[in-house]
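Read the structure below first, then the notes.
Complex shown without one protein chain; remaining protein chains in place.
Chain lettering (A and B) follows the sequence in which the chains are written, and residue indices restart at 1 in each chain.
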Amino acid sequence: MMNPLKIAKQDARLYMSFMYVTFASLLVGGLMGLLQTLARSGKFTLPFNINYYTILTVHGVILGLVLTTFFIIGFQFALMGKTVGISDKQRKAGWWAFWLMLVGTVMAAVTILVGQANVLYTFYAPLRAHPAFYIGLALVIVGSWVAVFTNFRQLYVWKKANKGQKSPLLAFMVVINMAMWFIASLGVAASVLIQFIPWSLGYAETINVLLSRTLFWYFGHPLVYFWLLPAYMAWYAIIPKIIGGKLFSDSLARMSFILLLMFSIPVGFHHQLTEPGIDPTWKFIQVVLTFMVVIPTLMTAFSIFATFETTGRRLGHKGLFGWFKHLPWKDVRFLAPFIGMVAFIPGGAGGIVNASHQMNSLIHNTIWVTGHFHLTVATTVILTYFGIAYWLVPHLTGRRLTPRLNKLGIIQSIIWTVGMTIMSTAMHIEGLLGGPRRSNFSTYAGGDQVQSWIGYQMAQAVGGTILFIGIVLMVYIFIQLAFFAPRGVEEFPIAEEEVDAEPTPKLLENWYLWIGITIALILFAYTIPVFDILKHSPPGSVPFDWPIGRY
Amino acid sequence: MAKSTKQQLEPQHNPSINLKGTLIAVMLLGVFILATWFGCYYLFLSR
Partner (left out) sequence: MHLHKFEKVWLIFGMGSLALFLVILGFAAFWKGTHPQSHIETIDPENVEAHDSFKPENLGLREVADGKYIVNIVASAFNYDFGMDADGKPVKKIRVPKGSTVLFQITSKDVVHGFQVAGTNVNMMVEPGHVSRLETEMKNVGEFTVVCNEYCGIAHHQMFATVEVYE
C-alpha cells in the first residue's frame, strides 16, 4: 500500500468548511428534535405560534439531508486527499461543490422557516411548497455531483500515475459510495427538475403522484446507504488502526462494498409496500433484493469482530473473550463508533422486520420507524461520524485531541447512548401499539389506546432532552477542536494490510463490471413496474397549498 | 470469485487464527435477529 500523503493547509480549509456546516446543522436540527419531543409530550406548546410541521421539516431536511451530505462529502474529500491526493483544479471544484450545496441549503432552509414549505423532507406531492424549496434542494444535489466527479477524477489521475497498482482501499470505497449516490440521485433529480419545479411554478398543471413517490424512493433507500457507507469505511479501514491492529481482509472489504453498491438501489419499493398502485409481485421481488443487501452487512459484522479478536490475541490477551475486555474503551475514537456498531444490531434486526413485505403493515408509518432510524442514522451513523471528527478535525486544524476533550467525548457518547436508548425504545414500543409518526400531539378520539401512546411520548421527551444535552456537548467539543485545543499533530489513522496478506483479486476493481451489474439490476427491478405505473396512471393531481398553511 | 493466479501460497496467518470468540459473537447476533423477526411475525399473525 502507498504511504498516505500529507494534507496541505489550503486543502484542510476546504475539508473543514464542510465540517462547520455539519456541526452548525447538528445544533439547529437537534434543537428542533428537542422541541418535537417536548411538543409531542402534550406538556408544552411551541412558542411564538411556531408550527410543529415547520420544525419537523427543518429537523428532517437539516439532519437527514444537509448534515449527512456535508459531513460525508467533507470526510470523503479528506480521505481522497490523504490516499490519492488532490490537485489545485480539483480543490477548486471542491469549493464549487461546497458553495453550490450551501446556497441550496440556505434557500431551502429560509423557505421552510418562513412557513412556505411545511412538506417534510420527503415533500410528497400533491402538497406544494414554494418553488424556492425545490430549487434549493436541486442545488444541493447538483453541488454533490460536482464532488462526485471530482472524486472520480482524483482516483483516475492516481491510477494513471500508478499503473498496475490496486487503488488504496479508502479511495476505492469513496468511489463506490459516490457511484451509488450519483446513480441514485438521478431519480430524485429527475423528479424535482422535471416534475416538481415546473408544477410548483405553474407551468405544469398536474403531477403524477405515484411516479414522483417511486422516483423519490428509488433515491431514498440508497440515501440511507450513502449515510452508512462512510461509517463502514471507518469500521473497516480506520478502527483497526485505532485499536492497534491491521486490516482483516482487503478483498472482503471491497467485496462487501461492491455488494452494497449493487443491492442498495433496486429496493425502493420496500418503502412503498402499503401503496395501492404497485403490483405486489414486484413489491416482493424488491423485498428479495432488499434481503440481499443484508448479506454484506453480515460480512461486515464478522469482519469487525474478527479484527477485534485477531488484534487482541496478537497483543497477548487470552481466553474466549479476553480480546474484548482489552479493547481501548477509554479512547473515544474507538468508543463512539463502537456504540454505533452495537446500535446497529437492533437497528438492523428492526430493518429486516420493516422490509418484510406484508409484515410491513405492522409498523408502516408508525413511530416505530422513527425509533428505527434514530438507531441506525442518529446513533450508528452519527456516533461513527463523531468518532471520526475527534481525530479528523484536530488533524485538519493542526491541534490535538487532549485527554480532557477525549474524556468529554466519552461522556458525550454515554449521554447519547442513554438518551437514545430511552427515546428509541419508547418509539419502538409506541409504534407497535399503533402510535403514528410525523404527528403533533393529539388525543384523537381519546380512550385507553391513545392514553398508552401519550405515556411513551413523555418518555421520548425525557430521552430527547438528554440527547439535546449531548448535542450541546458535542458542539462544544467541536469548537474546542477546531479553534482552541493546543497545537500539535493528531494522527490520521489508516489501517495497513498484514505483511503476508492475500493479494486482492484484480476483478474487484473492474468498474465496468460492477456498475454494469448495478444498472442491470435496477433495470430489472424497475422497468416493468414503472411502465405499469405510467400505463395505469390516473388523472394527475393539481397542487395543494392550503393544507400546509400557504395561501 | 476467481482466485488470483499470482497467488502461490495460502497466507499463513489466515486459516490458523483463532476466531472462536468471533463465531460465538456473531451467532448471538443471529439469534437476536431470529428472535426479533419471529416475535414481530407472531404479533402480526395475532392481529
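The criterion applied here is as follows: a contact is a pair of C-beta atoms (placed from the backbone, for glycine too) under 8 Å apart; a residue touches a chain by one contact, two chains touch by 3 or more.
All of these numbers come straight from a predicted model, not from anything done at the bench.
Looking at the complex as a whole, the chain kept out of the display touches A, B. Summary of contacts with the chain left out: across A:N360, A:Q460 or A:T518, the touching residue is A:N360. If you put the hidden chain back, the residue from A:Q10, A:T274, A:N510 or A:T527 that touches it is A:T274.
Of the options A:Q90, A:N118, A:S191 or A:Q480, the residue whose C-beta touches the omitted chain is A:N118.
Interface with the hidden chain, as seen from chain B, comprises residues 1, 3, 10-11, 14-15, 17, 19-20, 22-23, 26-27, 30, 33-34, 37, 41, 44, 46-47. Residue positions on chain A in contact with the hidden chain: 51-53, 118, 120, 124-127, 209-210, 213, 249, 251-252, 255, 272-280, 283-284, 287-288, 291, 294-295, 298-299, 302, 306, 352, 356-362, 364-366, 433-442, 444-445, 447-450, 502, 505, 532, 536-541, 544, 546-549, in rising order.
Methods note: only the chains that are shown with their structure count from here on.
Inter-chain centre distance (chain A to chain B, centres taken as mean C-alpha positions): 25 Å.
Chain A meets chain B in the complex at residues 249, 255, 298, 301-302, 305-306, 308-310, 313, 320-321, 323-324, 345-346, 348-350, 352-353, 356, 358-359, 361-363, 432, 498, 500-507.
The residues of chain B lying in touch with chain A in their complex are 1-4, 6-7, 10-14, 17-22, 24-26, 29, 32-33, 36-37, 40-41, 43-44, 47.
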